[in-house]
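One structure is given below, represented as structure tokens, and several questions about it will come after.
All protein chains of the complex are present and in place, except for one that has been dropped.
Order of writing sets the labels: A, B and C. Residues in every chain begin at 1.
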Amino acid sequence: MSKVSIGVVRFPGTNCDQDVFDAVADIELARPVWLWHKETNLQDVKGVVLAGGFSYGDYLRAGAIARFSPIMEEVIRFASDGGPVLGICNGFQILTEAELLPGALMRNNRLTFVCRPQRLRVEARDTPFTRRYAHRQIVSFPVAHAEGSFAADASVIERLEDEGRVVFRYVDERGGNGPDANPNGSMNDIAGVINKVGNVLGLMPHPDRAMHEMVGSADGRGIFEGLVETAA
Amino acid sequence: MTITLRDPEVTADVVAAHGITTDEYEQICTLLGRDPNLTELGVFSLMWSEHCGYKHSRARLADLPSSGPRVLQGPGENAGAIDIGDGLAIVFKMESHNHPSAVEPYQGAATGVGGILRDVFTMGARPIALLNSLRFGELDDPHVRYLFRHVVAGIGDYGNCVGVPTVGGEVVFDNAYRGNPLVNAMCVGLLAQDDLTRGFASGPGNAVYVLGASTGRDGIHGASLLASAELGDDTAESRPTVQVGDPFTEKLLLEATLELIGSGVVIGIQDMGAAGLTSSSSEMATRAGTGIELDISLVPRREPAMSAYEVLLSESQERMLVVADPHRESELMTIADKWDLPCTRIGSVTDDGVWRVFEGHDEVCAIPVEALTEAVPKYVREVEPPAYLAPLHAWSPDPGWLDDIDPLTALTTLIAAPSLANKRWVFEQYDHHVRTATVIGPGADAALLAIKGTKRGLALTIDGNGRYVYCDPYRGGALAVAEAARNLTAVGATPLAITDCLNFGNPEKDDIYYQFVEALRGVGDACRALDTPVVSGNVSFYNQSSAGAVYPTPTIGMIGLLQDIEKRVPPGRAAAGDRLLLVGADGAHLGGSSLLKEVLGQVTGRPPAVDFEAERTSAKAIRALNDAGLIGSCRDIGDGGLAVAAAELMFGLGADLGVELETSDDSDLHGVLFGEDSARYLVTVTDQDLVKATQLLAELEVMHRTCGRVVASAAYDIVGVGLVDRGTLEDLWRNAIPNAMQLSESNR
Amino acid sequence: MTAQVEVHIQLKPGMLDPQGETLENALAAIGYQGVRGMRVGKWITFEIEADNPDTVEAQVDEMCSRLLANPIIERYEYQVTREAHT
Partner (left out) sequence: MTAQVEVHIQLKPGMLDPQGETLENALAAIGYQGVRGMRVGKWITFEIEADNPDTVEAQVDEMCSRLLANPIIERYEYQVTREAHT
């Protein structure tokens, strides 16, 4: 059986590109494909990942400049045709700037970069990316960002909650909503959201950094497995 | 002080203002066969500054051991390189950015990281880790908090953006550093040995290019004035020279450089660090035995009306000097374009051994290359031990002097001292996971990275203890190396090599020069004894303020290897009932200790002597125990002695566990708990393995004793002395720095 | 024609501004009481070379709404000052 090709987009300043590439390569049925930001062709990939990092240095606002790269027109078209798109960290920021996802990612409320292991609760498992997880499963993916505070108008937040589009929520070590749960001040402890159709997911934590027990967690595999399964 | 750049006349005042002595000026005239013009004088002033020319240190540095079977590149290049097998090499180096950080902590620290990254990727290596070593005054001073906050942010923001994990480091607070913080950054890179690239301007006729950022007036006189002069009250005047870092451009430069090297287009490449275009071009020509010709009117500029002097000496960041075959220019330009980086041809390699600079058709400098790089004066002198040492060494306390010090109170004081407390406040601001190879990140004795595609693990640490070196320069130098080796051993690795950053005061003063010479002798002896050659390093002198010199502080960055990463000693693997085993003798030595400093407020006595034989055997014992699969967890015993090591070990265990610590009855309680004698480790072994472990240690003839156990109640119990609740102790340890940093912020 | 442009960007009213809040607290801590409602925004200045003076404003407005500000969280204002031909 031929492998499912998954595109990994590289913008200038993307720095988790190799990590995502390796994570995809780790999934048996998948074949990662590089997509350069200046390209205008997705090379027939069946899924797209926007990796983390600091595209354009995060200058102005994280993701604001990358959103205008030539490749993004193709990604937007691919997404509106129903193709699965996953944005991790800076990728999430770019997806919100491109208005493929609602809301915005603002500077962390503590005003500093935060890098730490982070527990999350899977709030929605009826998405292509999360069906490998159990209902309300607690998973651990590291966070590493300076602008990850999810914000939107109250009505938008309400709609996201009502429609079950909050896919991941920050929780504390015990799986609860204690004061240590939220690393950045996100509204409603939101860590990841999906679009209305259900094919574009963005999240701040890094499943690509949770692929092996040796680096602390293998909980991230499920997302990549889900992505590849959907893309197949 | 100001230099009038428009004044072409080189008067005695102008010479002095450039920090050049009368003797040196005469040497320059002899080398040139004439008087230098102003631009040439500026060039000499930088290249002969301590920072670039190492005039006070070069002769002494030659005594450090720098060779060994694994050394692929020793000192003299942009960074050192070590063979780690499988055709792979590790490239690494450390740099100081002390004075720039004192002037502008955020940018100073950030550009320090930028510079050390370039030193590593210019060799063709992909940076895989950053570490840093920091020294500040005590945190009760708002200015210190300002410096600390911004230095940490600057380090984090730069490395995070470039995408290199910061996996370890150290921070020490002591008022000896109040007026002059130390900011040392270390970078470690990985490459296939075949890709090792050097800074050679070879092949007359080859073309010279600048790649990367345009040139502005940043840091003009940065190297000579900031790094080679004391920080006085007039530092405000050197402010306009502050360099601003652009990590985004650095990331592009990193990718472009590695791609260029991979393509084979590059003949030689070097980053433009201190003294910018001048030092990079002249050093590259020296190494290749060639000359070089530049037309600085071709250098892309950010600012109008820059003089030749300014272009040559600018320290604008994120620039590389590339030597390539002009016939392959289009390949070079294609790669530069791909990464949106300007690349401009500015000159060529010549065969006349002269460093020649034109501005259009006008020749502005013509200096024999070697006059800039090799003819730098070298100062060596013999000096006596400074007077302050004798009383410290004569220190001998009265019997019973510590009777009033309650051990549990002392422990809580130590644990809550910012120098010993948890550093999460710092390392949570650093991305330590990117590249997904971090198996042990900050928080343990050493960091451990997986070398992907192999079974190996690379262990990294950075260590130094300025207070020790102040109290006894020779011992302190040796102890820094020994402590670093212990850190690596504690995760199961074998030390391979070091880089160093030698931070001292003004070497023209005898006391300081003595500290430097003796500390270096200690470092050298320890490196020879522990088989860790010095492959790269950096000297930073003139670390002093109106309050005097900083503690002499050599910091040691050490790398080690673990053949099988599965055999690492993971932090925090122990269960209730496991035994605590002290490997090494009981402590007794309190001279120069943390107990004296943090609890009694005294800096006196001699730090412990280093017994190299004992270091070797105890390290061997740890590796043997680990190979036999007997170690649950391990901490080396350092600052604060056994008592602090046991607490740190406990904090790494499940939250419901505690420790019971048994002191030995016959010796002195405070010495056993807080003594900082070297060559020691604290390990846990399961109850069943205890006999095997002690037998093994007996066979290796290593001193040891069981010194307690892991218990199911969350308390720290010194048997027969008393106990303290684990939660209380852990809160003190975790919150000492965050609490101190909650206090008001300021911009000064 | 060259025009001087100044753009002011600020979080929309009602959006939490942790930077403003932190600065306000820090000011209070060092003795500047009485500071209220601090907001930290962006101030962007540049020159623009335009063939047609009439369209400069529209162009700047577009730049602001497309890139310089994020209308979901921010609002912006700009001023264009035309310069005499140089």
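Here, a residue touches a chain if its C-beta (ideal position, glycine included) is under 8 Å from a C-beta of that chain, and two chains touch if they have at least 3 such contacts.
Every value quoted in this text rests on a predicted model; they were computed, and no experiment measured them.
Sort through B:63, B:86, B:140 or B:340 and give me the one touching the missing partner chain.
Checking the options B:63, B:86, B:140 or B:340, the one contacting the hidden chain is B:340.
If the hidden chain were put back, which of B:196, B:244 or B:669 would touch it?
B:244
Among A:56, A:92, A:113 or A:224, single out the residue that touches the unshown chain.
Only one of A:56, A:92, A:113 or A:224 touches the chain omitted from view, namely A:56.
What residues on subunit C make contact with the chain left out of this view?
Its contact residues with the unshown chain are 8-10, 20, 23-24, 26-27, 30, 32-50, 59, 63, 66-68.
Which residue numbers on subunit B touch the omitted chain?
The missing chain touches subunit B at positions 103-104, 107, 213, 216-218, 239-240, 242-246, 248-249, 302-303, 316-317, 340, 745-748.
Which positions on subunit A touch the chain that was left off?
With respect to the unshown chain, the touching residues of subunit A are 56-57, 59-60, 65, 68.
The definition used in the following text is that only the chains that are shown with their structure count from here on.
Using CA atoms only, can you tell me which chain is the most central one in this structure?
If one averages C-alpha positions chain by chain, the most central is B.
Quick one: which chain's Cα centre is the longest way from subunit A's?
B
Using mean CA coordinates as chain centres, what's the subunit A-subunit B distance in Å?
36
Specify, in ascending order, the residues of subunit B that touch 2 or more different other chains.
Where subunit B is concerned, no single residue meets two or more other chains.
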